[in-house]
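What you see is the complex with one protein chain gone and the rest in place.
The chains carry the letters A, B and C, assigned in the order they are written, with residues numbered from 1 in each.
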Amino acid sequence: MIRYLAMYFGSIIKGVKSLLKGMRLTGYYFTHHKEIITQQYPENRDNVPMGDRFRGEVVMLHNESNEHRCTGCTACEIACPNGTIKIISKWEVNAEGKKKKAIDQFVYHLGMCTFCNLCIVSCPTDAIVMAKDFEHSSYDRKTLTKILNKPGSKIETGVE
Amino acid sequence: MNIFEPENKKLVESEQDFVVNVGPQHPSTHGVLHLKIKLEGETIKAVQPHLGYIHRSIEKMSEAGSYRQFSYLTSRMDYLSSHMNNQACALAVEKAIQVEVPERAKVIRILMAELTRLASHQLWWGAMGLDLGAITPFFIGFRDREEILEIFEDTCGTRLTMNYVVPGGVMVDLHPDFQKKVVAFLGRFKKRIKEYDDLVTGNIIFEQRTKGVGVISAEDAISYGCSGPVARASGVSCDIRKLHPYDGYEKLEFKECIETEGDCFARYKVRMEEMKESVKIIEQLIDNIPEGDFQAKTKNVLKPPKGEWFTRVETARGELGVYLISDGTMKPYRVKFRSPNFSHVSALEHMSKGGKIGDLVAIMATLDLVIPDVDR
Amino acid sequence: MNNEELKNFVAAHCPEAVAEENTEWLNVVVPHDKVRDLLFTLRHDPNTELDYLFCLSGVDWKTHFHVVYHLESKRHKHIVVVKAKVEDRNNPEVPTICDIWRTAEFHEREVFDLFGIRFTNHPDLRRLFLDDTWGFPLRKDYQDDVTIVSL
Partner (left out) sequence: MYDFSGVTRGIHEFLSGHFSPLGVTLWEMVIAGVVLLLSLVLIAFTLGYMERKVAAFMQLRLGPNRVGFRGTLQIVADTLKLLFKETFVPQAADKMLFNLAPIIMVVVTMLSLAPIPFTETLQFYDMNIGVFYVSAVTSIGVVGILMAGWSSNNKYSLLGAMRSGAQIVSYELSAGLSIIVIVALSGSMQFSEIVQSQANGWWIFKGHIPVWIAFVVFLIAGTAELNRAPFDMAEAESELTAGFHTEYPGMRFAMFLLAEYLNMFILAAIGATLFLGGWMPLHIGNLEGFNKVMDFIPPLVWFMGKTFLIVFIIMWFRWTFPRLRIDQLLTLEWKFLMPISLVNLILVALAVILGLHF
């Protein structure tokens, strides 16, 4: 009888203790506002903490004189698992009078991209990189199809 | 010889049967799992899972991609252990084309895999609290997981579907800050895991909700194909990292966490222990990552010979098998993913029969179901 | 038991079984009507005791189907791969094994769903992922111009 009573009250005390433990933790967080981890997104847009290698979208690098490094070898197009990249090439006559293949349009369907990085890795001339921009939402799906080479841009000299 | 007795699988037998649809949109199914449960009052009489709401036929899609391409899809299966999924595919391809992975890549893979396991278990811990009605654990679990995801973001560029592990090694080298950040995180996390215990483990309500609930015996666990923490909670030794080591797990010191009760609380304890073991593994490796290449030299187009290979990897949820068949071309002939959650769903009815609705929720929480992994 | 002993064991119990060469684990191909007996023996014989069915998959070899059973013994730690060969493409049938391993129930439903291989005596053979009007997508002759966009 005494044993059962002791067990009965023991279980109550143990239970209440365990509950108070949890309440102590939440009480601690309630009173310690420095532990808050919320980030205020649109306000901190200028300094959103982001990894250096964050994959936001594929962009093509251009230098000051509007030159890119893409030779139009279609390695990225082949490497892409879901047909995000489409390279439309044209024939160009270079200074020596030779006909040479060059890109006309580097079409990039952002809506299909899974940011798997396979195109970047496969690019032999490092023409494309991943940019950090992540605010891609749009009301029109057409805006997600981008042409990465800037109008009038040329291939950098010396890139084969 | 036929010991088989057909059960009546028809759920609604009469008008008196009270059949409730749990899901496909239900707060506790963590996705689009659809369960039909037959109730008698609060007691569950039968459970029938209906799958396929998020079936994308990843196996079919894998047949269309090259050997480098198909593994990125597996990040979308069990998205909480995407590193391990990618690793399993990479291991299968490496077995097929017989490439030796550099030491540095192996260590990076293990580090990433264990961090993923940690992150996955943290999410599970939070979500389990949510399922049992405590909302605060969710935020505490996510706070810690966030730090791991930031480490991933630094190195891999993505937070959830990394596609970091590729055939031959890893995609890019570690971020220069990786080691510093991981050490700092581990220091914080080792203190914070005590909070986990304070808030949930010792809590009397939580213990009452989980002890003796959803019991599955060792034989049943094996027969139902359970693996990972679910089987280990029933006393089945099934850690692939121990039984069939890959990527250098055999050199590491860690314990296989085994409980024998087989109930929800045992599964909880196994996962909590696994978090501590993962921390131990990371600590063993983080200070001595070998120098060298992060990727073996492989041909541009991978063309394995005819044949078939099976690799098994321990993900956060259990055993992931990749069954790869090649016909000698540059695309896989057939890829089969043996996902751990698929077997666990089939064991759901066995575990929850005779319990209450609250028990079903607790069982699903401790099975740690990821529905895209079930449907694939 | 090692692979050689397992091979002899399988050969003793199922003479029709053909072992494949150069494989990591023992692979045996068995006609579909013999597979149930062999699997039952492998499961219940104390020398093999393959109690853990960790993978059950279908493979379409264009001329025939394979239903592949990956089995492991938790006690003896050996692994056997049994392949049931189904010649009849129009009406493929394999006896069910979901009374031997409970997990097979869902796996067989998956194979039925994706390959159209019927498992006789299965208690609940319904489509698992897809609806009843759908074809069998993992068959190599599956054609679907609407939902499959080839790149």
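We take it that a contact is a pair of C-beta atoms (placed from the backbone, for glycine too) under 8 Å apart; a residue touches a chain by one contact, two chains touch by 3 or more.
Nothing here was measured: the structure is a model prediction, and the numbers come from that model.
Asks: Using the touch definition from the header, name the shown chains in contact with the chain that isn't displayed.
Replies: Touched by the chain not displayed, across the whole complex: A, B.
Asks: Looking at B:I135, B:A184 or B:M330, which makes contact with the chain not pictured?
Replies: B:I135
Asks: Among A:E35, A:D52 or A:D126, which residue is in touch with the absent chain?
Replies: In the full complex, the listed residue that touches the missing chain is A:E35.
Asks: Any idea which of B:L199, B:A231 or B:L367 touches the chain not displayed?
Replies: B:L199
Asks: Out of A:I12, A:I88 or A:V129, which touches the unshown chain?
Replies: A:I12
Asks: Residue by residue, what part of chain A touches the chain that was omitted?
Replies: 12, 19, 22-23, 25-27, 29-30, 33, 35-38, 40
Asks: Which residues does chain B use to touch the chain missing from this display?
Replies: The list for chain B reads 18, 20, 26-28, 39, 42, 129-136, 138-140, 143, 199-200, 203, 205-206, 208-209, 356-361.
By our rule, only the chains that are shown with their structure count from here on.
Asks: Counting in whole Å, what is the centre-to-centre distance of chain A and chain C, each centre being its mean C-alpha position?
Replies: Result: the chain centres lie 41 Å from each other.
Asks: Taking the mean of the C-alpha atoms as each chain's centre, how many Å separate chain A from chain B?
Replies: 24
Asks: Which positions in chain A are in touch with at least two other chains?
Replies: none
Asks: Where in chain C do residues touch two or more of the other chains?
Replies: Counting only residues that touch two or more other chains, chain C contributes 151.
Asks: Mind listing the chain A positions that touch chain B in their complex?
Replies: Counting only chain A, the residues touching chain B are 14-16, 18-19, 21-22, 24-26, 37, 49-55, 79, 81, 114-118, 121, 130.
Asks: In the complex of these two chains, what residues of chain C are touching chain B?
Replies: Residue list for chain C touching chain B: 22-25, 37, 40, 51-55, 57, 59-60, 68, 70, 74, 77, 81, 96, 98-99, 101-103, 105-107, 110, 114, 121, 123-124, 127-130, 137-138, 150-151.
Asks: Within their complex, state which residues of chain B touch chain C.
Replies: Result: residues 1-7, 9, 51-52, 55, 57, 59-60, 64, 219-220, 222-225, 227, 236-238, 243, 307-310, 312, 319, 321, 323, 325, 334, 336, 338, 342-343, 345-347, 350, 375 of chain B touch chain C.
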